[in-house]
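Sharing a structure here in structure tokens format.
A single protein chain has been omitted; all remaining protein chains appear in their positions.
Should a chain be cited, it is by its letter among A and B, assigned in written order, with residues numbered from 1 in that chain.
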Amino acid sequence: MRIYTRSGDKGTTSLIYGERVSKNDIRVEAYGTCDEANSMIGFAASLITNDTVDWDDKEEFLQELRRVQTVLFHVGSEMATPTDKEVKWKLKKEHIDELEEQIDRWDQQLPELTNFILPAGLPASAALHSARTIVRRAERIAVALQEELETSFVISYLNRLSDYLFVAARFVNVKCGGEEFALEIE
Amino acid sequence: MRIYTRSGDKGTTSLIYGERVSKNDIRVEAYGTCDEANSMIGFAASLITNDTVDWDDKEEFLQELRRVQTVLFHVGSEMATPTDKEVKWKLKKEHIDELEEQIDRWDQQLPELTNFILPAGLPASAALHSARTIVRRAERIAVALQEELETSFVISYLNRLSDYLFVAARFVNVKCGGEEFALEIE
Partner (left out) sequence: MRIYTRSGDKGTTSLIYGERVSKNDIRVEAYGTCDEANSMIGFAASLITNDTVDWDDKEEFLQELRRVQTVLFHVGSEMATPTDKEVKWKLKKEHIDELEEQIDRWDQQLPELTNFILPAGLPASAALHSARTIVRRAERIAVALQEELETSFVISYLNRLSDYLFVAARFVNVKCGGEEFALEIE
């Protein structure tokens, strides 16, 4: 099957179950932004994979990121399912618990913060900061969609995921010797 | 001539032919997003250029990306031209045909898909996925602008370009030994 169908050339597209909507629909905006966040997480992962520097648990860290990429398809699936239809890949409370547990594990190994830090450091760390901010953009759009998703875990998941990516960014810096700059306002 | 003119410091700017509009105008949003997509394509190209790994037709691949970057200025030019004025760099059907032919050429060399893949792999591949998702954001904004561009190829071009970048991302992974992960939902 060809990847291009030309069926969206007039500006409409279909949700899961087939309903046609404008590409400018808030649902499309929402899962499109998850796709964008997902790609930036994949980019961060690619930098770590291809980095010559090795560290213990590097493979575990990469598996973590792939896990998060996978769960983002659950998020997208909720956003792409019309309100009155059953969600096929439903987000569960456990997906959020997973994130919290991992945040706690990483956080223990990091110096405590009492200030903002400059989003920077190693390339992989900075890419995780970029991903963090795109996830937050997705969260803002999800909030605009909120009424139609009321009983779901989408907003909580995205909220927690941005904290997870913040801690992941710091963790990479600490593990691989990236510098962390605290914000200094004159 | 200085690059900064300070003339936009109050929040307005000019389209082609000089008409002043708010920087918050949908047209500015549209070509500004094409500029953002263009930059990410340039970033992917820069990773390939500077990669020590060489592959046959690497230079050809880079020329392809520069071609697409150039055509995005046609797209921007349509978006920046007021409805009643002549577009100076007009997008043509041939620009879309070009994309389809290249997609077909690359696709032949790729394993068929029956599932989503995680946007990841080599850094250049992941950057192409990022560019793909930004092009899709530009497409969504173009749809909001649709009435004013009715007879143009802008939406079709952006629609096809995102498929092109998807295939390009996969192609780089295959050519240079990046790993492709199929989505696995438990």
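Here is the rule we use: a residue touches a chain if its C-beta (ideal position, glycine included) is under 8 Å from a C-beta of that chain, and two chains touch if they have at least 3 such contacts.
Just so it is clear, the model here is predicted, and its values are computed rather than measured.
Residue B:A45 is the one among B:A45, B:A80 or B:L99 that touches the chain missing from this view.
One of A:I16, A:I48, A:L65 or A:I103 touches the chain omitted from the figure, and that residue is A:I103. With the whole complex as reference, residues 1-4, 6, 8-11, 22-24, 28-29, 32-33, 35-36, 38-40, 42-43, 45-47, 49-50, 66, 69-70, 73-74, 89 of chain B touch the missing chain.
Against the chain not shown here, chain A presents residues 100, 103, 107, 116, 118-123, 125-127, 129-130, 132-134, 136-137, 139-144, 146, 155-156, 159-160, 163, 166-167, 178-179, 181, 183-185.
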